[in-house]
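The following block contains the structure, expressed as structure tokens.
Note that this complex is displayed minus one protein chain, with the remaining chains in position.
We just call them A, B and C in the order they show up, numbering each chain from 1.
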């Protein structure tokens, strides 16, 4: 069976698992105070060219988002996001459970436009009744977006400028960050790290067993963050597990290499579909590819490959998503192409 | 100065204030356990033809909405509402602060269509990822809507049928209920009370100093509701203040008479605008009337009358709202008409 | 029947009600932006000798406490209070519903000792595991306390000094503030206002129909507080109702005169009990008096007077509370004394 469901179907990249197994015998201080976490934090700061940044490890994306947003906002404040944003759609209300509204704006292929945020802020302040309206107090985007698309450097800079003008911290959900950086023509990790206030480097979908690394340029923005994490159930007792994995991912560019290879294979996959007349629904340069396929073809492919519907199955054709990961091989793509 | 800003600009209807003043000298048990509250509850149950209904008094609309929705939903569940719903727009995130998402659907002149709720539920259950999506677990509408429009009996029945099919309690925000019932051709209080699970009768905007009366057909739906109200700061120490006001409003049809007269004057006001070429933006049969007027006219009217912008002021023309209340007089309408 | 249940049994003081009735005919801007509220705020600032203070009106004590504490604390932070504090015991979990722990310390006749707070802070910081413990981030006291007792000026100053040393905002619940100030030998409103960061002047229990006036010396401590109030359901549409009542209470020292007279009568009541061998349980100089009485006497008194148990009824004797208010008369005390 071929697997294109998601980038978290496979276990850890062998180098990550080996590092973990190697450290398993040793005793480590708990809760992320250990040497492996310290070393991983250093490597991340270096890769971001942010020697002063705070780096916090958490276990998953929803947890990271809820903990960060809960720390950034005062109760009753809201966070701006697109209508397709993960926090709006696929986190079962974690943000609202924390007391905050996701203030949604229609995205452009999943991207939040700087001018749309500017207009929302102008409308908010221009409305006499605005004290009765949820105060927009932060901005959330995903890079790449939930639709696999990428902000250009100019788009991201423009968005960040609007955020700064309105004192809205900009937070980037980087669950698939490595695939975005691998595909980008003009963004690198140090540049991205300067075009926002906080972001996280996804591990779960990029070769770790689990784990995300939150990077916050100005550590004072998240006071007493350990306690906040603890109250969110986001502190891992054996915190070294996160440190050892990120240390491995940040060594010898492993994380970025994983991203590059998966992106290369995803583009080959898209070409294969295109060659059979199925152009991608969205022009995604990353490891997620979306198509609208006849149900008959979907059913046939499903006998030999796993992949997800994107929304509800239609009457005759349906939208589907194919995702590549560190485990996808050249042979997988060839095998899938042969089925078309 | 003429006043058309809102229906809460005036104080209490004289009959309400007199009743309150009369009882002021007496001592009353606290927290709503007094005889006046009991009597008011009886009158409300009679008017609704619901002898078993639970009736709870609270101080304002946002408070009532947050307390009810907080009691109806489990954390992480959401409530379906239109994009123009008061809870979505003008309650500063009270619902989210309570942990719940307002799941918005585009309204039709402010109304929630039964088929749209049915489709949302079908999409929810049809989506493989629905356990990751906020569970829709109740439905909120306003009657009349925030745009002054009314559900017909058929529309409301159809909506309630969908709600019952999906076990979604239907809650009606009746901040301006009396104006809706006064204007409706086919809905009465007893009928409306059977076309939903809970609703509140607005006092604040209908002749009381303040106060709303929540009616819940099946009292077991709100277990330990006094404690829930208390935790929401929604229990008034001198609870008799709410009882005495609702007793007055429910006596001799005062509430309904207030509604009828304000609606009659609002329709005269709309006719006056129409006669000058300004058709209402929305066909509202109730005490709120919306127009799009040239800014020059708005500025001229504002020298002699108060009324609100509806959204942001435009470049040359703007949307505005005029509201009548128990205090509006025939002479007020004449004076306004003379200014056009 | 004589009434000593609580100080919110009676309606409004006649001067308050008259002022309200006088203004009822007029139209007022909503939500507390009206002239009456502005004037009341001025009078309160003057009485406190705090010309720059922010003054916000809310409807009740639990609401005020929950809104203030919700605004002061970040999620996961806690507020220090005595074990008998209203927020710990009698607000049905409003503080916890807002996400905060009431960190309780045993009180001394209901009072929080400066040294106990200092010790708690030392223990917190001295405990290696403190990042796993709720961070104490504010202090709550009542003045007078729930047991009717008073802080001396020295006690309050010492407490405030500890709070300042640890950057803990000190918030005083003044539900019965006027009775405390009336009874105090060394505290006045301006002094108290400087011995804390925020406090509220209770109206509900002191001659208003309802209403509390929050005073915050440094307005920047409560940013966007209107929206916070709105989300807590704590904004009254006809906000002038609160302004007109506090204007009346702050005029000609009405509030303080109400306090003095009720305290005088409470002390006479205590003397009457003492004369019959029933010394007060607690040495309260304010309008609440606590006794432990034989059940037989309680039952006999209950035939002609209302008053509350303080806790659970005992087997042979029980703790009870008598409260005086603006409506209590000399004759009421005489009549009660005659029953002993």
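Everything that follows uses one rule, which is that a contact is a pair of C-beta atoms (placed from the backbone, for glycine too) under 8 Å apart; a residue touches a chain by one contact, two chains touch by 3 or more.
Predicted, not measured: the structure shown is a model, and the values here were computed from it.
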item	value
Residue of C:48, C:71, C:92 or C:113 touching the missing chain in the full complex	C:92
Which of A:241, A:293 or A:320 contacts the chain that the document leaves out	A:241
Listed residues A:230, A:247 or A:321, member touching the removed chain	A:230
Hidden partner chain, residues of subunit A it touches	1, 3, 5-6, 8-12, 14, 17, 21, 23-30, 59-64, 66-67, 91-94, 97, 204-205, 209-210, 227-228, 230-238, 241, 306, 327
For subunit B, residues in touch with the removed chain	70-71, 74-77, 98-99, 131-135, 223-224, 226-228, 230-231
Where the unshown chain meets subunit C, residue by residue	75-78, 89-94, 96-102, 122-123, 126-129, 131-135, 308-309, 311-313
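Rule of thumb we're sticking to: only the chains that are shown with their structure count from here on.
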item	value
Copy pair subunit B, subunit C: interface residue numbering same or different (half cut)	same
Rotation angle superposing subunit A onto its copy subunit B by C-alpha atoms, nearest 5 degrees	180
Chain pair with the greatest number of C-beta contact pairs	B-C
Centroid spacing, where centroids are CA-atom means, of subunit A and subunit C in whole angstrom	49
Subunit A and subunit B, separation of their C-alpha mean positions in angstrom	41
Whole-Å gap separating subunit B and subunit C, where each centre is the average of the chain's CA atoms	33
Residues of subunit A engaged with two or more neighbouring chains	75-77, 98-99, 131-135
